[in-house]
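Missing here: one protein chain of the complex. Every other protein chain is in place.
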Amino acid sequence: MASSFGERLRVSVYGESHGNGIGALIDGLPAGEAVDTDALARFMQRRQGGRAGTTARREPDIPEFVSGVTDGRTNGFPLCIRIANTNTRSSDYNNLADTPRPSHADYAAHVKWLGQADMRGGGHFSGRLTAPLCAAGGIAKQILARRGVHVGAHILSVANVQDDRFPMLVEPWFFDNIAARAVPVIDAEAGEQMQREIMNAAADSDSVGGRIECMITGLPAGLGDPMFDGIENRIARAVFGIPAVKGLEFGGGFTLCTLRGSAANDPLTVDKNGVIMTVSNHSGGIQGGITNGMPVVFTVGLKPTPSIAQPQQSVSLSARTETQLEIHGRHDPCIVVRAVPVVEAVAALVALDTLLIGNPQ
Amino acid sequence: MASSFGERLRVSVYGESHGNGIGALIDGLPAGEAVDTDALARFMQRRQGGRAGTTARREPDIPEFVSGVTDGRTNGFPLCIRIANTNTRSSDYNNLADTPRPSHADYAAHVKWLGQADMRGGGHFSGRLTAPLCAAGGIAKQILARRGVHVGAHILSVANVQDDRFPMLVEPWFFDNIAARAVPVIDAEAGEQMQREIMNAAADSDSVGGRIECMITGLPAGLGDPMFDGIENRIARAVFGIPAVKGLEFGGGFTLCTLRGSAANDPLTVDKNGVIMTVSNHSGGIQGGITNGMPVVFTVGLKPTPSIAQPQQSVSLSARTETQLEIHGRHDPCIVVRAVPVVEAVAALVALDTLLIGNPQ
Amino acid sequence: MASSFGERLRVSVYGESHGNGIGALIDGLPAGEAVDTDALARFMQRRQGGRAGTTARREPDIPEFVSGVTDGRTNGFPLCIRIANTNTRSSDYNNLADTPRPSHADYAAHVKWLGQADMRGGGHFSGRLTAPLCAAGGIAKQILARRGVHVGAHILSVANVQDDRFPMLVEPWFFDNIAARAVPVIDAEAGEQMQREIMNAAADSDSVGGRIECMITGLPAGLGDPMFDGIENRIARAVFGIPAVKGLEFGGGFTLCTLRGSAANDPLTVDKNGVIMTVSNHSGGIQGGITNGMPVVFTVGLKPTPSIAQPQQSVSLSARTETQLEIHGRHDPCIVVRAVPVVEAVAALVALDTLLIGNPQ
Partner (left out) sequence: MASSFGERLRVSVYGESHGNGIGALIDGLPAGEAVDTDALARFMQRRQGGRAGTTARREPDIPEFVSGVTDGRTNGFPLCIRIANTNTRSSDYNNLADTPRPSHADYAAHVKWLGQADMRGGGHFSGRLTAPLCAAGGIAKQILARRGVHVGAHILSVANVQDDRFPMLVEPWFFDNIAARAVPVIDAEAGEQMQREIMNAAADSDSVGGRIECMITGLPAGLGDPMFDGIENRIARAVFGIPAVKGLEFGGGFTLCTLRGSAANDPLTVDKNGVIMTVSNHSGGIQGGITNGMPVVFTVGLKPTPSIAQPQQSVSLSARTETQLEIHGRHDPCIVVRAVPVVEAVAALVALDTLLIGNPQ
């Protein structure tokens, strides 16, 4: 099932940019869990357009619970979320049916679905589909928090502007502080520089990419499975479902490739409560695919928004000739800002699934 | 199923470093495909120990076909590969039962399996398990080649020594040339420098990490599925099953995060045969999870071998105190050299699965 | 994922009897397929309440396509169906929270979800969930018909009243004729007797069970996979998801258990076009899990509706004592009549999935 992931907690996403609605179906949530819709709305607002450097398309994106919730609590059955599509301007996309946008799914989708896919606004590949993903992940975050598991993320870089990395150990308030900022970063000054970088790109009818660092705290050691079903594999499968993600690394990631083992290894230690920990966390909380009790840390790389207002070289699918393309419509010059809660959402869903699978022995 | 991956072509890996044998079970291979055992042996030899900078443990690793092959051809049924474990020195691991090796799966596995896992030599997490993975992938490579699909890989870097990147379009002989080298690189001089880097690390009782670039050519456009079952997701799930992999990027990967859209986008063009192509391949042949007909390109980052001969800080699981650990046994100072065919194997298995799934319409 | 089935065509069902709505999510439909909503409405009407011997709860059950359909055609993306719940009388269920209905899911669900499931009207276990299943299956039937595959079913028995069995080979009009009848049977007289049987049971505040025979024609030989993913396994997994199904047999089924091999075997023959067929079809079109080109035939057994108006012995969950239970509300004295299109729907979905998986070689 292409548009779903997870084992015990299974999330499916549906909808197209310019269809009646979009949504998510979540199967496997524990029953009796309160869903705080205000907190959920605040979480979803973090991925909303309308802020500086984001698209002018702004929709309320209030998730309706079609099923799975009774009197404000999960009722044990599949939770269907539906979000209306209210603000679509299909005319913006009239010229795209025959002229695929470079580095979009347009051409690949044209071949795959023999020209029959509804690709207006990117169709099912649209960034709008991350709204129901956030709704699902926001619910997972609430359930995780009650079990002592917290998920946070921040922009690690935009273009060449760098934020600080997460410290090795983080309390939940640290995540909250980041989330409260217009640009979710640790170093506020870096955030301002990022905004300038984004505005400059917009002024040039261009876009920029960036990286997001995400952390999951509170997962007990011993979760996950070896080889192809480790925590890394589970996160990887889900994270590459977020539009524009082209890279993923865990803990020290690619930096470890330049280090020697003596520097990359995480020495073990025992804290005052007798809990075994590591002194550093280059492993990102995962060894052999299995949690070791340290925070799970990963970094995601997003390419710049491929939709830019500059004329670009494309082709006419019907004529099989080169042609110039001008993309109209409303597009983020930098998707990274809005992608932060999306990464958190995906991380939360994988973490909750992992908790529910547990460690069957 | 933790130790397996794939949908129509499903590969399961079994065995422990110090058990009776290791192997793989491959379900879903097309029937009637010749298995060239000589070519397979040559492919598997590429991951063999015994060369400069690799472990002294050397085993013939001749795969036996327990099932699935009749008269040298696949017979339509699950192909079970078995490789004997002949060269184990368990005494090397006597001190490890109570003292987990830093940045190994030892501690996480101890918690998960309540101390009951057979972790001698790394158990099921051992790099030895990549031998059956190579056997499976080597067979997939032979089948793919008959269908015009080719897979190659090279070391992109060791520590800070860089090889050239693959050119955008590559013929099969290019892959063969790389594979024929002692150090599989494009720039032979870089290969020699890498070897020196590895020897230096070994001399210091240390290890180094590195990166591998892999390419799949010949896949038609329109394969893969959106969101969570795209080619990136399929490769990601499998690649993070290779021991020591901590990072993965497609096409331009993390480099794209620093670029503007105008530089990162792949303009479209039409070749002289009317085939639609892209002028650059920053997307790594995948857009929206679906192949666009260009070569699929990804880069994998491997951390330095965590087993090093230097004393390291660990803990006693029983006493819950810190302790010094000295690891004996035979270990590669750089796993990257031997991991090149493993990455190819995994890529080939995912590519063949993708071909078999096809594009159901 | 509990509430979904299928591999390439994946159907998920959501909703509770007394929630906001119910529906289905269908991932993997081919693109560009026309959806005839009139034909779909006619198909869905076949499972509607309001006819003699069925519940008084009558809802229009018009499926809304939230996604996946553009301009009356499938658009390649997950098709989300939503059906409103308009006619719920929760007060009927007030006494059931503490007193599980015999042979309903009430008690098992109470234990599983720790009393937190919304079991009003049977919750997610309600027969109402077969409406979206029919919507999904009705679309599959339309697509199958264009590919020469047809699905039909009839009531084989109610209580001890027997209908004729399908002839070995059946044309589509034969299915249509059955479907047009108030009681979908081959032998109209048997249908009238069945209605009397049902009315008698209703008059006694009781219910009756029955059997449904289903046939899929036009599937080519060579589809399906051996052992645990054969056509039988695929149908079985799906069919036991229909409420009240307690038995399933293929072809001759349990009757074969009393026969000798010489009588049970299907001799092979060649028709005038050189097509290999069997002289009889005791195998139900499936041998070794794989289609042999003959019609796929299976029979489903449904228990009598467990909701009856007679007082029954139950327990108080809180008091842990026996108690008498009287069930109010509107219930079918015989679910078999309405289950006929549901069985067709499930068969059609499995058949289309099987066609889409194809025979990868």
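The first chain written gets the first letter, and so on, giving A, B and C; residue counts start at 1 in each chain.
Throughout what follows, a residue touches a chain if its C-beta (ideal position, glycine included) is under 8 Å from a C-beta of that chain, and two chains touch if they have at least 3 such contacts.
None of the values given here were measured: they were computed from a predicted structure.
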Listed residues A:Pro30, A:Gly68, A:Gly289 or A:Pro304, member touching the removed chain: A:Pro30
Listed residues C:Gly21, C:Gly251 or C:Pro341, member touching the removed chain: C:Gly251
Contacts of chain A with the absent chain, listed as residue ranges: 7-8, 28, 30-32, 77, 226, 356-358, 360-361
Residues from chain B at the interface with the omitted partner, ascending: 1-4, 6, 10, 12-16, 19-23, 25, 27-28, 31-32, 64-70, 73-80, 82, 109, 112-118, 123-124
Touching residues on chain C - with respect to the absent chain: 1-5, 13, 100, 102-109, 111-114, 124-125, 129, 157, 159-160, 201, 204, 206-211, 221-230, 232-233, 236-241, 243, 245-254, 256-262, 264-270, 274, 276, 278-279, 282-284, 286-293, 301-308, 310, 312-315, 317, 320-322, 359, 361
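FYI, only the chains that are shown with their structure count from here on.
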Chain occupying the most central position, where position means C-alpha average: A
Chain A and chain C: spacing of chain centres that average the CA atoms, whole Å: 38
Whole-Å gap separating chain B and chain C, where each centre is the average of the chain's CA atoms: 45
Where chain B touches two or more other chains at once, by residue number: 226, 361
